[in-house]
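Please find one structure pasted underneath; my questions will follow.
With one protein chain removed, the remaining protein chains of the complex are shown where they sit.
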Amino acid sequence: MTAPVRRSPLAHRKPASAPDDLLHLSERAFDAKIVLRGTPDILGPALAEVAGVEMPEPTRSTTSDRHRLLWQSPDEFLLLGPKDTELALLDALQAALDGAHVQIVNVSDYHTTLVLAGPKARETLMTLSTLDLHPRGFTVDQVAGTTFGHALGWLVQTADDEAEGGPVFEILVRWSHADYLFCELTHGARAFGMPESKPLSGELMEI
Amino acid sequence: MKRYSALELIRQGLTGHRGWDRVWRKPEPKESYDAVIIGGGGHGLATAYYLAKLHGMTNIAVIEKGWIGGGNSGRNTTIIRSNYLFDESAAIYNHALNLWKGLGQELNFNIMMSHRGVLNLAHDEGEMRQLKRRVEANRLNGVDSEWLDAKEVKNFCPSINISGDIRYPVLGGTLQRSGGVNRHDGVVWGYARAADAMGVDILQQTEVTGILTDSGQITGVETTRGTIRTPKVASVTAGHTSVMAKMLDIRLPVESHPLQALVSEPIKPVLNCVVMSNAVHVYCSQSDKGELVIGAGIDAQLSYTQRGNLDIIEHQMASLMELFPIFSRLRMMRQWGGIVDVCPDASPIITKTPVKGFYVNGGWGTGGWKATPGSGHVFADLIAKDEPNRIAAPFTMDRFVSGALVAEHGAAAVAH
Amino acid sequence: MFVIDCPNCGPRDQSEFVYGGEAHIARPTKSEDMTDAEWGEFVFMRTNTKGLFAERWWHATGCRKFFNMLRNTATDEIHAVYRIGEKPPKVDADLPATPAGEASIGSGNDAVKIMRADAEAGS
Partner (left out) sequence: MSGTSRVQGRGLVDRSRPVTFRFDGREIRGFEGDTIASALLANGEIMVGRSFKYHRPRGIVGAGSDDPAAMVQVGDDAAATDPNVMVTTQEIHAGLQAGPQNCWPSLKYDIGVLNDVFMRFFPAGFYYKTFMGSDRFRWLNWMTFEPLIRAAAGLGKAPSKPDPDSYESVNRHCDVLVIGAGPAGLAAATNAARSGARVILVEETPHLGGSLLASDGDTTTIGGKSAADWVEAQKQKLSENPDVTVLTRTTAFGYYAMNFVGLIQRVKDHLPEHQRDAKQPRQRVWRIRAKQVVLATGAIERPLVFNENDRPGIMLASAVRTFLHRYGVLAGKRILIFANNDSAWQTAFDIRAAGGEVAGIVDVRRDLDEGLALRALKAGISVHPRTAIVGTHGRHRVDSAFVAGLDDGGNIRGTRSRIECDLIAVSGGWNPNVALFAQSRGKLKWDEGLASFRPGQSWQEERSAGACNGTLDLADAIAEGAKAGMEAARAADFTVRAVKQPAVETDAVQTLNLVPVWQVPSGLPREKTKAFVDLQDDVKASDLQLATEEGYDSVEHAKRYTTQGMGTDQGKTSNVNAFGIMAEARGITVPEVGTTTFRQPYRPVTIGALGGQHVGAHFMPRRGTPMHDWHRAQNAIFEPVGDWLRARAYPKAGESFQAAVQREARAARTTAGLLDATTLGKIDIRGKDARTFLNRVYTNAWSKLAPGHCRYGLMLGEDGMVSDDGVTACIADDHFHMTTTTGGAASVLQKLEDYLQTEWPDLDVWLTTVTEQWAVAAICGPKAEQIVASIVDGIDLDPAAFPFMTWRDGKIGSVPARVFRVSFTGEVSYEINVPATYGHWLWEQLIAAGKPHGLTPYGTEAMHLLRAEKGFIIVGQETDGTVTPGDLRMDWAVAKKKGDFIGKRSLSRSDTMRDDRKQLVGLLTFDGDHVPMEGAQIIGTADEPAPPVPMQGHVTSAYFSPNLGRSIAMALIKRGGQRMGETVWIARNGDKPVPAKIVGYDFLGDAKGEAA
């Protein structure tokens, strides 16, 4: 048996950039991701203790040194942490919430994270997203579960326009939509000089 | 009624076309009728025509709130086929198809019935299985239907893309050669003219505002042009079936949704048949004028606005590009929406009701147009005899009590 | 496309939502005591209202919560959004003016309505 190898959904894609730092697109795989179902009053103390994050307001996210906590619904939150910490987080959270009416689910492998950074990030996203992504409409730490063309994902803005290389958006996208979304984003950014990636295709479909 | 013919056209052409009769009269409502049909669409007018022609009921009125043919009759993509799966549906739709065949001549009005063939495409194993099942069921029911593999599909319809590298490749399809398209206005006007000639009053711009009963028996209708006495009221108001039924506090298993369609600019002939695909959500034909007539999907929400959303159209056009990449540079010229009454089993309701003398014909979903003559024919029978005939019987309301649905939406494309 | 004001996520494009059908149809708790007709009423019969209509939506891509909405199905005007379990709020809506449910303005039916010559804008 060979040593375990984790492979991300976009292992076959290289980070892509448009000239002049207009845009960078890359995958950040293997973040620890834990879904927490429960009410904020129950989850709050545990998350503060385990991850050092406060409960976010609706449609916002909060951060600590190592973690980000995304609001997903009034009783659903997604905790992000560094690679390979999911089992430890799971244990710690389960311990902290033992007996409470909560659900704690490891979804680290369900999503991968696409990072879209640069002055053209908004315009690129707007080829796929119906959200109001103008700086007045979408701000740092804001969160939205939405569609990107035919892909589903969670969008969070992690840096604003003033930040170096910013603004930065991260999209959590499910495994099977990741290649589609990566290619759609490069396609949408063609005008800025982004090299276009074509979705994998060509499977034999005929007998 | 002056008969229409090429000779008459020439004769009139020489005298300035001043001798044509009115297609239908513009009568004042009578005080009473033997039956009142609410809804001057194809189904309503066909019902009136067959009531007059086959049952001798000529003292009847068709009441239309706007102009005849202005509802779904004037908004559909006129696809005619009868290749339905279940015996009950095959019977009524094939009955309609047989009536379509000679209808232009019968009505002395060219309805432009074009039996150019209807292709239903299969894009995965589940659909193949389902469509092959349908072909066999059709064949045994005497409905013309055959299975084509992908190459045969291409031979029949050369403009279609059967390449293997599209998202949902065409694996084959069914062909009903006797299926096709016709001219919706022609049908409506043809039935109206023929019914009118037999004495049927067509009351346009007349809205039914109430339905009158006495001890559970229909006695008349209130309209914007006064009260009309009648022992029988038949609602044939596709899109508004529930609204009519509500006047008598009757609830129906019907929901009304927007269904959109569009046409392209006219171009020279490029598509020779009707192509339908469920998996890719496209149906398309080319009109005699040269426009591509394209049906879009149903909007999910209930709505009576005859308006749908643009994203439905956008997805439809992307889908069309899968099957017909050569249509990409053509342009959408006009889009519109209708209201379809959808029943849980995607089959119609042709029924008596708890109110004696009140009959309902509706719930045809997206399948109404192709059934027009058959629907009118059996509904007339029901109204005249107060009993559904063999073809109509499976479509009464009883099935929503017993559970004997005619589930025509077909198998869900689910597999392990 | 509608913009639907999700009670949890705020206004979002309709493409994020799944339509959930007529609201306030409670599932019978004693179905075994019901007649076939009564059960059929629950499973199949709908009011299919033209006019102010209470319906359910599911914010499929967002908070995954069902909620209720009051919409005028004759005009598609959205009047209120409220949570599951709540009663529909009273709204002051331009309800269908005729039995057939034609709104005086905004309906898609025979969309181009002409104002009477003596009418003034805003009236």
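Letters A, B and C name the chains as they come in the text, with residue numbers starting at 1 for each one.
Heads up, the rule we're going with is that a contact is a pair of C-beta atoms (placed from the backbone, for glycine too) under 8 Å apart; a residue touches a chain by one contact, two chains touch by 3 or more.
None of these values were measured; they are calculated from a predicted model.
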Write out, one label after another, the shown chains that touch the chain missing from the document. A, B, C
Looking at the whole complex, which of B:R81, B:H123 or B:K246 touches the chain that is not displayed? B:H123
Option touching the unshown chain, where A:A96, A:M126 or A:A159 are the choices: A:M126
Option touching the unshown chain, where B:N98, B:Q335 or B:N389 are the choices: B:Q335
Touch rule applied to chain B and the missing chain gives residues 4-6, 8-10, 12-18, 20-26, 66-70, 74, 87, 104-105, 108-115, 123-126, 129-137, 139-142, 147, 161, 166-168, 183, 185-186, 189-190, 204, 264-270, 279, 286, 288-290, 307, 309-310, 313-315, 317-322, 325-336, 344, 399, 401-405, 407, 409-416
At which residues does chain A meet the chain that is not included here? 1-9, 12, 29-30, 35, 37-38, 75-76, 87, 101-103, 105-111, 123, 126-132, 134, 136-137, 149-151, 174-177, 179-181, 183-184, 187-188, 190-191, 193, 198-201, 203-207
Identify the residues of chain C touching the omitted chain, counting contacts across the whole complex. 1-3, 13, 18, 20, 26-29, 31-32, 34, 36, 39-40, 42-43, 56, 58, 60, 64-66, 75-76, 84-85, 105-108, 110-115, 117, 119, 121-123
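In this section, only the chains that are shown with their structure count from here on.
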For the pair chain A and chain C, the C-alpha centroid-to-centroid distance in angstrom is 34
Among all residues of chain C, those touching at least two other chains are 1, 15
Could you check chain B for residues that touch two or more other chains and list them? none
Sites on chain B touched by chain A in the complex: 164-165, 169, 171
Touching chain C in the complex: which residues of chain B? 65-66, 70, 207-210, 240, 242-243, 246-247, 251-256, 300-307, 309-311, 337, 344, 400-403
Residues of chain A defined as touching chain C within the complex: 58-59, 72-74, 76, 130-131, 144-147, 152
